[in-house]
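Removed from the display is one protein chain of the complex; every other protein chain stays in position.
Let's look at chain A:
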Amino acid sequence: MDMEFIRNYYPLYVEAAKMTIVIALIGIILSLLIGLLCSMIKKLEIPVLKTIVNIYIELSRNTPLLIQLFFLYFGLPKLGIVLSSETCAIVGLTFLGGSYMAEAFRTGIDSVSDIQLESGLSLGFTRWQTFLHIVMPQAIATSIPVLCANVIFLIKETSVFSAVALADLMFVAKDLIGIYYKTDEALLMLVLSYLVLLLPVSLICTWIERRARYAGFGNTGTVSGN
């Protein structure tokens, strides 16, 4: 193990990790918004939009992110839509994440009994008000374990971004292996980077799950991962 090499090149990993965090964060926030929107459309059964949402969810859940990225990055320019690597990564991650988040919210919403919705309506709330103020707060507590699992899943999925020429952690590792043949050092730093990125998230998730459970309305059911 060449410590000198690690000392010299670890800043590259830090840079790459920073970029991964930024893109993952933007992607996750957008996914949550899209997921929320899609689950509302599904619950409120808005015609036409509901069909579009269903098609989107099936398409996004049944195809790999890598293929979605290739299509965005290499396919779309032929239609005159040229996206930068970063935009591509964010759009791809959001396209994938949105449907997973939507499904997570849906399981939460399904767990809230219809009586809640009906009571809200009979008290004179509109459908949107009932949904926002009565159904959602209860649903989110139930969804939290799955939402957390999705966040970890999405951060893990960022590892394929090197395929669309984004200088992420995988890209740096592959570069260092290719240029200097320092396989061990490059791989070690790669593994450590992902541990540093994901271990805290995983621990925070466990903590949040326990809190939600402690509050008494969190369903402790299984976490389905991706």
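By our rule, a residue touches a chain if its C-beta (ideal position, glycine included) is under 8 Å from a C-beta of that chain, and two chains touch if they have at least 3 such contacts; residues count from 1.
Here is the rule we go by: contacts and distances are computed from a predicted model.
A single chain of the complex does not appear, and UniProt lists its protein name as "Amino acid ABC transporter membrane protein 2 (PAAT family)", one of "NADH-quinone oxidoreductase subunit M", "Amino acid ABC transporter membrane protein 2 (PAAT family)", "HAD-superfamily subfamily IB hydrolase, TIGR01490" or "Glutamyl-tRNA(Gln) amidotransferase subunit A". Annotation: of A:50, A:127 or A:156, A:156 touches the absent chain (contact as defined above). Taking the complete complex into account, A:67 is the one of A:14, A:33 or A:67 that touches the chain left out. For chain A, the residues in touch with the chain missing from this view are 58-59, 61-64, 66-68, 70-71, 74-79, 152, 156-160, 162-163, 170, 173-174, 177, 183-184, 187, 190-191, 194-195, 198-199, 202, 222, 224-226.
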